[in-house]
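Read through the structure below, which is laid out as structure tokens, and then see the notes.
Just one protein chain is left out here, and the rest sit where they should.
Each chain carries a letter (A and B) given by its place in the written order, and its residues are counted from 1.
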Amino acid sequence: MDWDKIVQLLVNGMTLGSVYALVALGFSMIYGILKLLNLAHGDVLMVGAFIGWGVINWLGGAQDPNVAVWLLIVLMLLAAMAGCGFLGVAIERFAYRPLRRAPRIAPLISALGVSFFLQNSVLLLFGADFRSYETFDLVDVEVGISWGPLNVWIIRIVVIASAFAMMAGLWLLVTRTKLGKAMRATAFDREAAAMMGIDVDRVIAKTFFIGSALAGAAGILVGLVFGSINHFMGFNYGLKGFTAAVVGGIGSIPGAMFGGLFIGLSEAFSVGYIEDLTRGRLGSAFSDLVVFLILIVFMLVRPQGIFGKPEVKKV
Amino acid sequence: MRKGLIAASLGLLAAAVLVTSALAKSEATATPAQLAACTNVSLGFVGPLTGPVAFLGQEQISWLRFGVQKYNAANRTRFKVTPGDTRLQAPVARTVARRFVSDRKIMTVIGPSESQAVRVGGNLYEKAGLAAVSGSATAIDLTKGRPYTSFFRVVPNDGIQGPDIINFVSGQLGAKNVVVIDSQDDYSVPLAGAVSTGLRRKNVTVSRESVSVDDTDFSSVVANVGNDVNVVVFATQNASSANTLSNQLREQGKKAIVFGTDGAYSPSQFKPRNGYVSVFAPDLHFDRNARAIVREYNRYSKNRSFGSFGPATYMAGLVAMTNITRACRDGSVTRAEVTRLIRTTNIPSILGGSIRFDRKGDLRGGAFTIYKVTNGTYSPAG
Partner (left out) sequence: MSLSEGPEQPRIGVDEWVASAEERRSRSPLARAQDAMERVPAAVKLVALVVPFAIFPLFVDSDYLMQVGIDTLVFVLLALGLNVAVGWVGLLDLGYVAFFGIGAYLYAAVASEYAGRYWDAAIAIPVIAVAVAVSGFLVGLPSRRLVGDYLAIVTLFFLQLWLVVLINASWSRGPNGISDIHPLKFFGRQVTSLDGYFYVALIAFVVIISFLYLLNQSRTGRAWRALREDELAAELMTMPVNRLKLMGFAVGAGIAGVAGAIYAPVQGAVFPANFDLVLLITLYAMVVFGGAGSLVGVTVGAVLINGLLEALNDADNASWIFYGVVAIALLALLRPWWQPLAVLGATVVFGFAVHEIAEQARPSLVGGATLGDSRIDRLVDSWVLLPQNILTGDGLPTGWLGRLAYIGLIASILGLTLVRSHLWRLIGLVPVLYLAACVWANILVAQPAVARFVLIGAMLVGLMAYRPEGLFGKQRVEIV
């Protein structure tokens, strides 16, 4: 048993998984309240990543930042979360709200349009070069925990910790606050919630804000830990985030967290072992196949996911 | 007898004078106005301006436009650039080829940048007598057997890069255990294949991995790299990915160092603590003789970062413009004329040496340069 490799894959999987969990949370929240798959969610993550890059450059660049590293990261997170939050609200207001009563296919096509628009706008404004956070200059790779087979860069710890902190914060929001109650009510039955005096439009807007802010934060975390960002990075994260949401149970918050970690770990381990398992027939490039199969299996066998409740449709 | 000799030599002299004057007439220089009108043509740039390697195409077209502006100012010509975006897709490249062939204002094609575009457009250009001078299409099959008589390249081909890498890695670096990674595109897969095969022949243990062009996380691939691997050869067109790879190797405590192929060359993005990179042309940033032109380009582009792709395309543009101007000496120019003249090119190159083509269209005397990178600082290696 190659413990070095297993431990490393665990760490990688947790890092990836935390990011996927954040994306899955946003997906879940939005689906829960609007029954809409926000296909543009991954691109919101991408915009967040670019906002972070802008902040780094504005504060002097990664080689020689004007502020302490931890403050820089906090500022980036705040900026991206605010920016993406408002972006999400705008997307909901202009691309999805007019289509609330339209056939289900309509907002999905609109989401495709939004995604395409965001990707190409960023390409237009920032060019095609991969932009780098240059985190490796900010904090050297060897700073972190180094204990036996465990080699964890401090940035990875930051990523995992922030993701968990945000998830905990969201959990508190949804279960303990009035807004959370309103969100749950609107998700359960929109018309009844409206009749109870809940301003449904505002609740939906706030849900989008929070969900998109989480995606923006995920974008920053991705840029920090992997270093480079580009205009079409959102697609992959959107797809994996969606898978995580479905596996965990769409509409459920602990489900999204669990699903994200599950998918992240699956991806890491499949890259690590797929060649051994298939005796060299499939290379590491086929790790996506494993994730896809997981999705198909869940969709066919347990579509409500691990934490979800089977949906009973009333006619 | 002497009279005869004198008569003969006078006759010869007269004949010589006649012939020389006749030749001289046919090379009558056009007036500046005629030159300006004759060179009011376009250089068609064919390359990926959008898509996954768009930054390459954008760097190339930036240097091309810079070169055109510089040449026009110095020679009072009126060259222009027409962009032809291939989006790194073959059918689009083919459509671009047809478009450029039917556009009579385009006198020479600069590019295509990617080898794949040469494969789908090469015979179209050839049929139209349109010369295509590329600064980056390095696949071997493009000139082997001379399939396209109007294709030229100002850079050496991969047939030279592969062996150069193999020799360096197994010889100078003495590696015994190597991982070769490709990035699933038509540039990296053949190159990675050639390098693996060559290394195996030298009794080096080689294992193969593969990542996608838009991957930014290599942690799991790195986990597959054993502790006894000396070198990871990464065939990629993305310097930023090579940088991430080398950092993640260090993060996980692996001893292997990264050897990037020419696509990874970028002093601003690929800055490992220890690494190597090969490149098809020496880097202008390290060339004292090139300081002036680097300064000029920085002023023109507002300090846009560049590697070796841009300057090579600049030279391709220079080849085209020089020969079109030569053809314009008699006031008119045709595509076939330009193609013919390009074969006889002999101009000094900002990359060192001079540009001359061999019978197949390859650069004569081209070689890959290998750089050692230490803490982000580049220096020429063996």
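We adopt the following convention: a residue touches a chain if its C-beta (ideal position, glycine included) is under 8 Å from a C-beta of that chain, and two chains touch if they have at least 3 such contacts.
What you see is a predicted model, and the numbers here were worked out from it, not measured in a lab.
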Omitted-chain contact residue, chosen from A:Ala79, A:Ala256 or A:Leu295: A:Leu295
Residue among B:Gly129, B:Gly159 or B:Pro190 that touches the chain left out of view: B:Pro190
Residue in contact with the excluded chain [from B:Thr95, B:Thr149, B:Asn177 or B:Thr205]: B:Thr95
Sole contact to the chain not displayed, among B:Gln116, B:Thr216 or B:Thr325: B:Gln116
Residue ranges of chain A at the interface with the undisplayed chain: 35-37, 39, 90, 93-95, 98-99, 101-110, 112-121, 123-127, 235, 239, 242-243, 246, 283, 285-286, 288-289, 292, 295-296, 299-300, 303, 315
Chain B, residues in touch with the chain not shown (by the definition above): 49-50, 58, 61-62, 65-66, 69, 80, 83, 85, 87-91, 94-95, 98-99, 101-103, 116, 119-120, 184-186, 189-190, 210, 212, 300-302, 304
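Quick note on the criterion: only the chains that are shown with their structure count from here on.
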Euclidean distance of C-alpha centroids - chain A vs chain B, Å: 40
Footprint of chain B on chain A - complex, ascending: 4-5, 8-9, 11-12, 15-16, 123, 127-130, 132, 136-137, 141-142, 144, 146, 151, 153, 222, 225-230, 232-233, 236, 267-268, 271-272, 275, 283-285, 287
Touching residues on chain B, where the partner in the complex is chain A: 49-55, 57-58, 184, 208-212, 214, 216-217, 219-224, 227, 238, 240-241, 243-244, 247-248, 250-253, 269, 271, 305
